[in-house]
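For this view, one protein chain was removed and the others were kept in their places.
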Amino acid sequence: MLMAGFSEAITPGNLLMAALGALVGTFVGVLPGLGPTSAIAILLPVTAVLEPTQGIIMLAGIYYGAMYGGSTTAILLNIPGEISSVPTCLDGYPLAKKGKGGPALGISAIASFGAGILGVIGLVFFAPVLADQALKFGPPEYFALMIFALTLMVSLSGTSLLKALLMGGLGYTLALIGLGPSSGMPRFDYGSSTLAGGLDMISIIIGLFAIAEVLKGIEEKRLTTVIGKTGRVYPSKADLKKSFAPMLRGGIIGFFLGLLPGCSAAISSFLAYDMEKKASKEPEQFGKGAIEGVAAPEAANNATSSAGFIPLFSLGIPSSPPLAILLAGLMIYGLTPGPVLFEQNGPFVWTVIASMFIGNAMLLFLNLPMVWLWVKLTKVPYGIMAPTILMLCTIGAYSVRNSLFDVLVAFFFGGLGYLFQRYQWPIVPLILCFILGPLLEESFIQTMAMSSGDLTILLERPISFAILVGAAIFLTISMGLNRRTQKRVKEEKQRGIDVA
Amino acid sequence: MKVWRRWANLSVSVLIAMAVTACGTNQAAAPVAPATSGTSQKTETAGEVEYPTKQIEYIVPYSAGGGVDLVARATADYLSKEWRQPIVVVNKPGGGGTVGAEYALKQAKNDGYTALAVNVSNTSMLTAGMTNAIIKNEDQIYTARIGEGTLAFVVKADAPWNTFAEFSEWVKANPEQLTWTSVGPAGFSAFGVAEWLQAIGADFSKTRMIVTKGASDSLPKVAGGHAVLAVHTIGESNPMLQAKKVKILAVSGSERSPFLPDVPTAEEQGIKGLSVFWWTGVSFAKGTPEPIIHKWEQVVEKMTKDSAFVKKLQEIQVEPNYANSADFTKAVQTETEYYIDLATKANMRQ
Partner (left out) sequence: MKIPKNLPDFVGAVLSIVLGVVVSIEGFRIRSHAVSQYTLDHTLPAILGVLFIVLGTMLMISTMRDQEHEQDKRRTLPSPYQNRMILSLSTLGLYFLMLNIMGYLLATLIASVLLFRIVGTYRWARSVACALVLTGSLYLVFIKWLQISFPAGIFF
């Protein structure tokens, strides 16, 4: 059946659509703030003039392309196109600054490709079984999972745990603005209906990363975006060898988390990054340009996106915002997801799955040569680049909700992000808590409603118990590692070397 | 080859649209008759009013992909062709549908070029759920209802109850064991559950609500056994039903749904008085010129009879149900009063 799908997918028209989708997706994804969600939402009307098969093939291409495009800017400009690309920034941008932007982009393309293929294979063989297992995850399990993810804060905290915790608290406070999950009444709105609508994650990220980075660049009076030589464009054998295991681990983590509805690519890419840092023999290299730190989150990110098709196709549950819009695309074409989709529109589904393989491959072949082009882009004079990035940031922040308020938020957090960087307050915990806080609160409230306010439910259910034990173990390891890293930092300082 | 022709068509239409918008913007203040009290005569000649002369923004106060959004997109698609002007769907989510509604009704100009997609959740239920809602019925002109969706009572596929009557008996005996999902205390599902419990005489306050983000979040919870009951429209429940992870015990309304002819109504099983249903339509800010409202009424009426449009709605399990401005407004007002009463009795009003 898959073969029939392949033969259908490689007709010139369909191939063209896959290529076009991947290309357009990459292009839109490269623009700051315009991640897969906006890309698909904006381009949905464009695909509506096509036949269903071609339209969906193009949408899938756009989805993968936009995911990849977001990583490109994350690495080269420290601008994550989507929340899930934030971990990619952490090591990708330092690599680019060292002149190793080419290899980082190459590894990210290869990791995306590998994990994407892994995800699609999972979709082909295990879709119904896995979808069933994912349903076992109820509120207590999600709550435990969020607690687990929160332990990451300790290892991503940088030099001061105290500051990291405070920034995490700030992130959660920002997420609190808006309607309360249980009562539906506004919190922290102070009578303003704009505030009652809440803050949008994308505009905060654009501000904290992109705008703050540009402001820093202006202050340093940079001549081009990346200082230093570009270096080689393709990753070396040593890089590939180093990244292979992280890719595999990241891909597997990403795949399983991607099955859970509501567990976004952001969470899995953060988790994968952290796991890699713990597994590494030299964790102090992370954050300063470790190639593994690019490979793992990129693989996790893409595996999650591919795995997301499993609950979408077999149960009709979109597990992330871009998939929700893709679902809208399916429904506009009159295709209701679910097992019936496989039965009634079998040839169609297999064609789409086959074109996912092709789309992933195409992305690799389109993007490896384009790495050169992207790297060239960083050589454009900063006087041209900086205003252009700022204007693109404005559009990116605006287009998510079509709201001018979001633009103001992005500008505000741009200034704030500059101050944070200057006085060494870590931004990553803020973003992590902004994403996790509301999920944690919601699952907490749901759990309490299920158990009539009895907390022991968390320990009675085997899955949530196991996750909580895992969290405790990880926390202990993190604390240990953290202490070790700090000790090393101190030693280096005594030797008079600036390690920041 | 077909592909190329489509692309050629698309680019030509984009060019035309560009040309038209460019001309249209110059005469932005289109000669539209002002809304005065004596518009009855003008309404008859409304067909002649020059509208639309430029792009119309169709505000959807939710994220892309939901029922309201899909209906709005289908409508925008039809109207763009009918009026040869771009109708752009703009998603402004947030605040449970109030952010976009406030933009369309209070911040944008009431010149008829900003339409709002409304549905039961950001109108009557909002007013009923809050004593001081941000958006009220008086703020808008309910222009036309487009479609409606029937309510379905969804439980896990291997749940012990086979009929709605059995289930109701069980709930009456064990209200404290019933957990149900809703987006909030004033959500669509909450009204459905409250009305049903009132009808069978069970104690609403003893049951427990599990707050979820919407159907795509709540149905997996019911299917996984983490909550007992979910109340959603048929369209929202259908994928999980087809996947045989959940079953539908009953639908509301007086007749069986054409989409699920095998599922009995609640009334057939002896539970009367379930009237909560989902609808969506379009409304404009108050003060919008009446000829424009009239033009929309006409075109929506025509649209809901168009076979291609009806087919699109059927694919998302929404039934076309046109109502003109007067009937629509009256229906919403009646509904609002009923929901306020229901919310007060169930102590859901804040």
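We call the chains A and B, going by the order they appear; numbering starts again at 1 in every chain.
Just so it is clear, a residue touches a chain if its C-beta (ideal position, glycine included) is under 8 Å from a C-beta of that chain, and two chains touch if they have at least 3 such contacts.
In this text, all values refer to a predicted model and were calculated from it rather than measured experimentally.
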Touching residue (missing chain; options A:G13, A:G99 or A:G169)
A:G169
With the missing chain put back, one of A:M201, A:I395 or A:M479 would touch it. Which one?
A:I395
Could you tell me which of A:F113, A:F209, A:Y418 or A:F434 touches the chain that is not displayed?
A:Y418
Over the whole complex, note the residues of subunit B touching the chain we left out.
14, 18, 25, 28, 55, 57, 86, 88, 90, 185, 205, 208-209, 211, 347-348, 350
If you put the missing chain back, which residues of subunit A would it touch?
28, 42-43, 45, 162-163, 165-166, 169-170, 172-173, 176, 180-183, 185, 187-188, 211, 214-216, 218-221, 381-384, 386-388, 390-392, 394-395, 398-399, 402, 404, 407-408, 411, 414-415, 418, 422-425, 437, 440-441, 444-445, 448-449, 452-453, 493, 498, 500
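Please note the rule applied: only the chains that are shown with their structure count from here on.
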When centres are defined as mean Cα positions, the distance from subunit A to subunit B in whole Å is 32
The subunit A residues in contact with subunit B across the complex are 13, 16-17, 41, 44-46, 48-51, 54, 131, 134-139, 178-179, 181-186, 193-194, 196-198, 261-262, 311, 314-318, 321, 324-325, 327-328, 331-332, 334, 336-340, 401-403, 442, 445-446, 449-450, 452
Residues of subunit B defined as touching subunit A within the complex:
2-3, 6, 9-10, 63-66, 69-70, 73-74, 77, 89-96, 98-99, 102, 129-130, 134, 179, 183-187, 208-213, 216-217, 219-221, 223-227, 238-240, 242-245, 311-312, 315-316, 350
